[in-house]
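The structure under discussion is supplied below as structure tokens; questions concerning it will follow.
Only one protein chain is missing from this complex, and each of the others stays in its spot.
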């Protein structure tokens, strides 16, 4: 007899011989031929179908996250595919493993910052919340999520476009306002260009759509999975992983090397 | 001096301070707010923007692949998230690692079978190609990719819908015809229900869209990444991984167990 | 011309047609037939060969970390193998992805705590350092790494044995002393059994051997990789993943389920 008897329940999907349900919707009647992939992601993550406005904003977020050129994750994916071409899925998985704090955590951080600020605002307006947030991060010596970019300055071109799309669809509310105010106050406090970057914009739009900050990293994972598959299709036609490997191996193993040189 | 000097080239993406290019398109002007995620995946995988017909067919393929309920991969993703909740991306990666031959290889196999058959057809029509293919697989004792399903019989409801969408968009050509013929001949040869299943339909539609069979598994990976993120969002609100673990651990470690019982 | 020209150097290994060097040692003459796998791990992680004392302590740490029965990671590895039996390596990788903060971060945390305490001790002895550490964690409401266990109480049997082996080999110094003092003070402060657990003992012994706390998680990864391969060998002879999957799927998809029930 089992001591453990918490029921195991899920509403993700179930099948009968002639029907398939996903999130309680009929896959054949309501999904295939009707939803695009971004809408399907919205359904999976929220349990609701997006309306046309939510669909455009959510798809805008997702497509922004797909492709960032030859990132460390894209290179890792190509190298792993070189070793295991029979397991394309494992090569994508390897690249996804690199979506940690260095490159991918900031949309999550921005969404959390914005969400918590409005949850505890006590009547404060966006401008004063932003001033407090910037002062707080500054006092702790921590960088503010969602502002600043080493290449895109003085403005990140994606941010203006994402906020424009959100405004067109009626989803540029108080989270967008707060994120923009944080950018202004950060710029003033540090006296250097600290534009709201794409992850700041995406964090704000996730909040506008009611998506939990805990799920924000999942949106980045979905976008990047698409991009890494794209890199593998390019790698199939124009392989570069072998060249990266051979150059690196040759340089790293030059005979003037000793373990001591390697800094340990 | 480097011995290795093959140039490293890629057309996936590049950035300047005020512009970002993806597949040669301007991300801000041409992509954000314009493309849905399925269209973006098509752009990444083919280098081309889909027209409205291709977009509907390709998105239909993708959404079919997202959610299959509580698969081994979904359970594995939830268990890994229990161990490393700070690394949502690694939990998705863990589940993707399971998309191998058992569950996910068949769309690839079907696409390859159809592609190669029409490449080498020598004037044969779909019906005679199908008869030869079925006879060939049968003689070798191998199962035919894309036909048969343990639950969905006598018909897989997704297949009819996918072929209907393709026909509506003008993409139900000779690959669809051949896949259907293979289903008919398989059914006759084995004298049991062997409907074209969803992976057979998807393999055929990939060929219709001109997507290489080598990339077909990538489409499945994209769809499944969306689904696994969905499972983690449900797990955040309604955790079940701990219960699965504790029940399994308890049963597996009952004291009447000895290593010998475990079959080794 | 490259802007990026930091040299790429490594002392891990290199080969000529008739010789292979690992960490500057001749693989054939100095390693194969001479070192055991634990010694090799020590060489890889420190660049030095262990003496007999270090070898016994380091191998004791490693073997303690190999097998913990049917953990979430072991179950995930088996489920992924069910999906991709052709990629045993990806199944092990999937399980390793789950070695995050929930189960595996504490040896790292204990090693760091002990290392930093002695680095900044200012003449304090182990007992007063321990008292301050316990008070500090208590004040912050954070749990102390390396003490307490939900099953093994009042003592974790592994701890006494690990400390005994270390003492026999002359490696039970001030880090062991401090860890033991932390256990005593924790027990007094919280008035409940908080024995030094295996990860606390391992954290202390890593410090005794001069291994950086940043590398401590790597030792756990090595141990667990061995254990997960063991689980797959058992799974090959006595498969259980399919049963875990089918039971979970059946219970999760019962028809009295609706998405609303699933708590979202």
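Note that the chains take the letters A, B and C in the order they are written out, and that residue 1 is the start of every chain.
We take it that a residue touches a chain if its C-beta (ideal position, glycine included) is under 8 Å from a C-beta of that chain, and two chains touch if they have at least 3 such contacts.
Treat the numbers as computed from the prediction; the structure is a model and nothing was measured.
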Which of C:135, C:188 or C:233 contacts the chain that the document leaves out: C:233
Chain B, residues in touch with the chain not shown (by the definition above): 7-15, 23-24, 47, 84, 86-87, 89-90, 93-94, 97, 248, 251-255, 257-264
Interface with the undisplayed chain - residues on chain A: 69-73, 75-77, 79-87, 90-91, 93-95, 97-104, 233-234, 237-238, 240-241, 244-245, 248-249, 252-253, 262-264
Missing-chain contacts mapped onto chain C: 2-4, 6, 8-20, 22-23, 27-28, 31-33, 35-41, 44-45, 55-56, 59-60, 62-64, 66-70, 74, 87-90, 92-94, 96-100, 104, 151-153, 155, 157-158, 160-162, 164-165, 168, 212, 214-215, 217-223, 225-227, 229-234, 236, 238, 240, 243-244, 246-247, 250-251
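Going forward, only the chains that are shown with their structure count from here on.
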Chain nearest the overall Cα centroid: A
Averaged-CA centre spacing for the pair chain C and chain A, given as whole angstrom: 30
Rounded Å distance, chain B centre to chain C centre (Cα mean): 36
Where chain A and chain B are represented by their mean Cα positions, the distance between them in whole Å: 22
Chain A residues counted as touching two or more neighbouring chains: 8-15, 23, 87, 89-90, 93-94, 97, 251
